[in-house]
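Handing you a structure now.
The complex appears here without one of its protein chains, the remainder shown in place.
And then subunit A:
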Amino acid sequence: MGLLTNPTSRATIVGSITRHNNKICFLCYVVGLSWFLALAYQELNAGTYFSENALLPGLVRSQFYGDSEAEGYYSQLKSELNKDKNIMPVKWIYNQFMDLGLDVYIHNFTFRYPLKIFGEKQIPGQNVYAIMRASRAASTEALVLTVPFRTVTTVMDKTHGGLALMLTMANHFRKSSYWAKDIIFVVTEHEYIGMQAWLDAYHETKSELISSNSLEGHGGSIQAAINLEVPTNKISSFDFRLEGLNGQLPNLDLFNLVVRISRQEGFDVLLKEQHDPYHPETFEGYLQNLKTMFLMMWTQAPGSANNNHGVFLKYNIEALTLVGKKEKGKHAQGYGPMGRTVEGIFRSLNNLLERFHQSFFFYLLPSTSRYVSIGLYMPPFAIMVAGSLIKAVAMWISCTETVEEGVSTEKEKKETDQANGESVQKNEVKDHKEEKEEERKGLLSVIPILFITQLFGLLAYFSPDFFVDLGMPLHLHVAEAVHYGMLALFLSSLAMPRFLKRSLSEKSRPDWKLLKCVSLIVQGLVLFSIALMNISLAFFLAAVMVPVCVAMWPSNNRVVQILHASFLLLISPFLLLYITVVANQMMTEKVADVASLLVQSWDHMKTPLILGMVESQLLGSWTYCVICLGIFPNWLAFWCLIWIGS
């Protein structure tokens, strides 16, 4: 393009961008944000469809009519659970599978919680798994049906109905000869930790803190997995959980399959406990879709493995969770339709010759029948972050111009942009050498600040264990120790600009424009990298950080400084977490008044903090690492920026 290679016109474009950069940045951010939110509207996204034709969903007539068997299993299970309310009836489950004639094994594993929660104790666990071999196939592939065992006294939703359903399905499946893959039934203890232990043993990988015995019985390579969390024997609808570790999602075809089969059997389909709007083309319909999409992003952003299915995704095994719900006023169905749903799903999965590869792996769902693909959500996100990159370019240009102004005095009085462009060229030719020296000094001076902020990030990443050790003689609970320890670290990082001012002389202090430019570029890099994997986290971070960071500059006016500082504090990782918890409390529970809300949120803040650290060590989740080593240093650089002064 002649426009960009021609130095004069390039200088004009660059000049006009620099002049109007504030307006352009603001426009980019607003356009990007509103476009992203508008994607939930029906006209702007697409309807879900089956890409993998081999699935042939719902074409085969179900042959499951074992309701009474399932009810029998359910009542037996309940009486078994009432004998001892706190343990998993491993022997009973083992015997049931044994009676059916399947290869059943008990898998022992132990794990240690990180951060010395429960001390150095190794917590034991047992999974029970049974393999139904395909009678005419070579056992090269397998499908998994899993139920996380929860005791009667659990605070989470119960899963006993699902366990009885699994036993019934095992009985039904083994009577048929049309299976081309082995079906493995797994009952896990300790939720996804048990599942991770089982998967580790199956694939012979090793986790740091989970040690599991090798498996006695083995199947083929797992193609797909379904996790059942059905509380009782009567449900009216199915809710689906897709988000897994690090925000990974299963293939959209698996979701389409499960939705289609559930609908066929007469169940209501929910996503994030929201129904599909009846009139999606209206404004109310749009708001409902936006709410569902927002809730999905809210769950995806932390990157936690929410249910058993979340840990499968790491192994390239498509998995999702079916949660049974009984809604008031809706007609509830029993084990007949439930069994036929599971049977239908497995028969379709049985048809597959290849792993899921046709449909999308990156998407957002405004409802169960609409999707927003990566091709639709990346442009608005890119435009949002482009604002900060344009600001970075503007900062760079003005930085080099001020350098030249310092060198040649006569040219600095020119007013027109055209002349500016020319003068930039002429100065480049004349004072090339001196300019370079100035620039080089400028860039080098930014490095100490960035290095120290990165050190703070490293400190934050490795500190939890230190805080736990520190808190033990003070008899602080682990959660409290870590919470207050992180608070202490955060507050100490706030003091960094003060030390910088003292230690760095005027000459070695960097030009604030240069620092802002580099920080904005790093921010753009980090946000785009996160967006490739976990768009929700990147979107939420970009939505709050980009406008604030772009508009930061150091000033001598006290009021302006305080204003900047407060805005920047609001988006600091620590306070952002607090605000997130407040928002979560508001969404999930009814709160009496503002004060109690704030206090409760402060208490509840420990949970995501600890969970992030625990999961990063136990399962290999990246969120904590990314926040500590990517977001926090970047934020700290901006914090230094506003206090350094011009």
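We take it that contacts are C-beta pairs under 8 Å (C-beta built on N, C-alpha and C of every residue); 3 or more make two chains touch, one makes a residue touch a chain; residues count from 1.
One rule holds in what follows: contacts and distances are computed from a predicted model.
Per its UniProt record, the hidden chain corresponds to "GPI-anchor transamidase-like" from the list "Fibroblast growth factor (acidic) intracellular binding protein b", "Actin-related protein 4", "Ubiquinone biosynthesis protein COQ4 homolog, mitochondrial" or "GPI-anchor transamidase-like".
Touching the chain that is not shown, out of A:Ile106, A:Ala137 or A:Leu577: A:Ala137 (per the contact rule at the top). Contact with the undisplayed chain is limited, among A:Ile17, A:Leu37, A:Val60 or A:Leu209, to A:Val60.
Here one chain is not drawn; of A:Thr110, A:Ser176 or A:Asn316, the residue touching it is A:Ser176. Within the whole complex, the absent chain has one touching residue among A:Thr159, A:Asn350 or A:Ser388, and that is A:Asn350. Seen across the whole complex, the unshown chain contacts subunit A at 56, 59-61, 134-137, 176-180, 347, 350-351.
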